[in-house]
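To start, the structure under review is shown below, and the notes come after it.
Chains shown are a subset, placed as in the full complex.
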Amino acid sequence: MRVDGVSVQCGFELMEKLECRLGVHNLSVYYDDFKALENINLLIPCKRITAFIGPSGCGKSTLLRCFNRMNDLVPGSYVEGSIFFDGTDIFSDNYDVTELRRKVGMVFQKPNPFPKTVYENVAYGPKIAGIKKKAVLDEIVERSLKRAALWDEVKDKLHSSALRLSGGQQQRLCIARALAVEPEIILLDEPCSALDPIATQRIEDLLVELAEKYTIIIVTHNMQQAARISHFTAFMMIEEHGDPGRIIEFGETSYIFTNPDNEKTERYITGRFG
Amino acid sequence: GKKEEKPAEETKPVEQELSGVVKLSGSTTVLPLVQEAASRFMDENPEVDVEVQGGGSSVGITQVKEGVVDIGMSSRDLKSEENDGSLVDHKIALDIIAIVVHPEVNVSSLTSDQVKAIFTGQIKKWSEVGGSGGDIVVVVRDKASGTREMFDEKALGSSKDAPVEPVASAIECNSNGMVRETVASTKNSIGYLSIGYLDESVKTVKYNDVEPVLEEAKAGKYTLSRYLRLFTKGTPTGAAKAFIEYVMGDEFQRAVVSKDYIPIYEL
Amino acid sequence: MHRRSGRLFGENRLGAPDPHLFLYDLREMGISRSVRLSRIVKTPDNFVKCALFICSSLTVFFVFLVIVFILSSSVPALKELGFKNVFFSTKWSPNVSAPLKGNYGILAFLNGTILTTIGALILGAPLGVGTAVFIDEYAPVWLKGLVFRGVEIIAGIPSVVIGWFGLTLLVPMIAEITNTSGYGMFAASLVLALMVVPTITTLSFEALQAVPEDIHDASVALGATRWQTVSRVLLPASLRGIAAAVILGMCRAIGETMAVQMVIGNARQLTFNPLTRTSTLTTRIVTDMGESHGVFRSALFAQGLVLLIFSAVLIIIVRAALKGRALSQ
Amino acid sequence: MNPKRADRIATVVFWSLSMTTLAALLVIIVRILSKGLLKALNPFFVFGKPEALKAGGGVLPMVVSTLYITVLTVVIAFPIALATAIYLAEYTRRESRLTRVIRLCIDTLASLPSIVFGLFGMSLFVIFLGWGYSLVAGAATLAVLSLPVIARSAEESIRSVPDTYREASYSLGASKWTTIRQVVLPSAFPGVITGTILAIGRIIGESAAVIYTAGLFVRKIPLNPLRTGAPLSAYIWYAQAEARIPDFRSVVDGGAALLLIIVLLVNFVARKLASYYREKKIAG
């Protein structure tokens, strides 16, 4: 099946059952004069893990950061096209960006806890959203840490610095922090690239678990990881240096990895590229 | 070729043949006068280098005694403890100090007692001496200046054993020019100046009903005056001698000194 | 890197076949610890290191010299007049011809220094820190460079120029508005505020820049507004750096001389009224140094000594503040 | 308070704070230049001799003194500062007690009020060593004053040379000194030069440290470094504080404008040079 020039592979039965609340329509992203993404069209299925893969510099991070408009922070960047979230274009003029960012959580490549205590890290989001009651915050912190599978490890050191945790723990803390504001979607940009295999495994297990409640989008360099945990995969690429990135193929992960429509996808996936 | 230095004993300095370095330091009051003299002197005697530095009267006296400089400038006489007989005094001008006020102050004469009371802070308002307007702003010279010392002594009655200080809120200025500027620009202010610095931006007041003018000073009626002096260690020789003679000579006295001070030939 | 133990080859616990065999061969050949003296490449390196070290210890020597000369010049005053008469007296009436007969209490000037500095910081610190936060967080790109460049230009303006500006514009303005002479601590604080802004801005900006970008992003990604991010993440994380910036600004204010001297009025009185004239330590030195000598001059050096101690103490505080940043590392 | 509202208020506050700073700068520059620019550009002023009593004097000897003293200062301070910077950046990767002392001394020296340097220079160079008020005494004082400034900026530039360059050089068998000379210093050079020029800006504007060491007034153009000089900034202060010449206001106005122009030019050159090298390094 082809939609807007992108081949989409998906069992029809499945696609019909899926709900999609997030859709990208004709999106192009510019950094000053440089066009980083061109004409992206995509539907993100709810409560599934969608992985973006592709060679370095193809715009995976750029696309991911559009979903919660983190690209606004890059001076000189602007977008054309739309991203619809529950039917509203998030780039429309009066769209409430802070509200969007609360609903679309983000976890970064390197664990980036605040230089505060573990507790303060998790409570930060609820606090800025206006929750002041200690009891409520306590409960949110505990629940979020439990969901991030970190509670048991840190419950005795909630009030010591988050920077003392190990890398893997820090990354799970960042996930807990994102969960604390009750997001609907979680974006992860190569969340495991700074971690060792053991910590990586933990995070992967956690993501699979979280996918029961949350819509998850993950950027990864690690093809095995994409294959292991994601339900859907978008393969992105740039033709030549300086060209904008595009989505080459999007579909169910099992299809993409076993039976890609596009020969570039196949070459990339088998590691013999170019 | 370089001209030979003439022996110092020569009676009449032949300017073209003089050479060497003359160093001066001391009073900042005398400084500009001597700087002017130096540049004129050097124009006439290109082989002579006259170096003038400030430092204050005491510095000048100390340094000339120590032989660091050839000539010390001073705006006061030697103190008794400074006077060991080795220094020779050359008076080069008489300086008169006028009391000045901001042009809007409507007081034209002050007695010596009023002056003392104003400068020491006992009188705080112009209304107390017959004027109108608010708090008096006292402007004085800095502690180290010879003018201040002379004024403290003669107008405020300060002596070594019973020093009198101007009021602590007084603005201290490092020069006559700055006193004039400050008085001219600050309402209700009073200060004192060398008469060479007087102009229409400030208003002079009579001191004990005497105008601060040359005639009155010569007649001995106006008491706020002092000599500007150069000191040498022993009788000066060579270029130094020529320089002092130049400063005291009629030409320089008429052309420069008479504009700001009372020249020697009038005394 | 040096070696600790020189233990040679360990026994082979398992016996043959031994892949380490060749090592034994080599040892038997006796070439293991040959010394080659022909090329001691290290020598020029060591020479250079020595020379560089000597140059860099000159700094220590200079500090030592400064301390020695300032201290030894202030000793006469402290010895002849007594510590108490210098530091705890407000009476300053030097006697030029008989220095020992004068009074040399510097308390009024100490007071002037402290109050003008506080004034400068009250005016300058919000400006400086605010400008730094503005550049870091609020300014549009085209303005960032402009403001930063502007601040750097202020830093470069010579103090006599700022003083002249203060004397000819600020003092008459203050005189007009408050109906006083215009000279005084307020004018001094204004001028000083101008001079501390660049110090505080550049150093605070540096401190803000040192906060990792990803922490900032984390906050924004959680839906924090800009002000929430600034107040809850950026400022706390850079607090020590900003404190250090303010202290260094303070250092600058305490030490500034010429500009203050032009506008403070150079009176000798102790005062707490910002609109009245007084002196600071630095301005008193400049006002009186001209013709001073003996104990008078020494008393002026004693004020220099106080300034020296002030800045040394502040620097030690700054260094302590910048070391071991509490939570961040 | 509503976070949105607080955010809006904060935005206004930060904008106004920084605009106040900019406005202050603008007012100073406009004021100084508007009063003094004509005078500062007048050749009779720039190339004239100063007067002691009359109006109409110029500032040529002062400008020459400033240049002279600046060159002397840099000649004295730069080699020491560079050596210090190299030592601290390259040979003391690990803080020892000794380097802590050196660093403390540099910081202390950098934060001392310039009037303290003035006092120090006067008692050491002018009196103790008997150099008198002279250009060398002023330059030596300024050298001690600017040493930490140059050293610190140079050290920073040297440190900012990526370690990967050093590793690459060592791994090719280069000795430490070779590595520093061939790889580290060339890379750090633009930063070192920029820092030095900025320090020169400071030297030119410095007055408190020179009034008791170099002198305040000269009429002859100083050629002998052992003679008195009068840097422009010191003369400006002198002209206004000791105000003897009737036109001192216009002399100070002109001098201030001239000094400001010189300092701004120096800073401008530093920035231009820095960005030139930055581009060149990439374009190469």
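Which chain is which? They are A, B, C and D, in the order written, and residues in each are numbered from 1.
We adopt the following convention: contacts are C-beta pairs under 8 Å (C-beta built on N, C-alpha and C of every residue); 3 or more make two chains touch, one makes a residue touch a chain.
Treat the numbers as computed from the prediction; the structure is a model and nothing was measured.
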Chain copy counts across the complete structure file, not just the copies drawn: A x2, B x1, C x1, D x1
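Heads up, the rule we're going with is that only the chains that are shown with their structure count from here on.
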Intercentroid distance (Cα basis), subunit C paired with subunit A, Å: 46
Rounded Å distance, subunit C centre to subunit D centre (Cα mean): 16
Multi-partner residues of subunit B (each touching 2 or more other chains): 28, 54, 173-174
Multi-chain contact sites of subunit A, meaning residues that touch two or more partners: 98, 128
In the complex, subunit B residues that touch subunit D: 28, 31-33, 35-36, 38-39, 42, 49, 51, 53-54, 173-178, 180-181, 199, 256, 259-260
Parts of subunit C lying in touch with subunit B, wherever the complex brings them together: 93-98, 101-102, 108, 172, 175, 179, 181-183, 265-271, 276-277, 287-293, 296
Of all residues in subunit D, those that touch subunit B in their complex: 49, 51-54, 132-133, 215-217, 219-220, 227-228, 240-246, 248
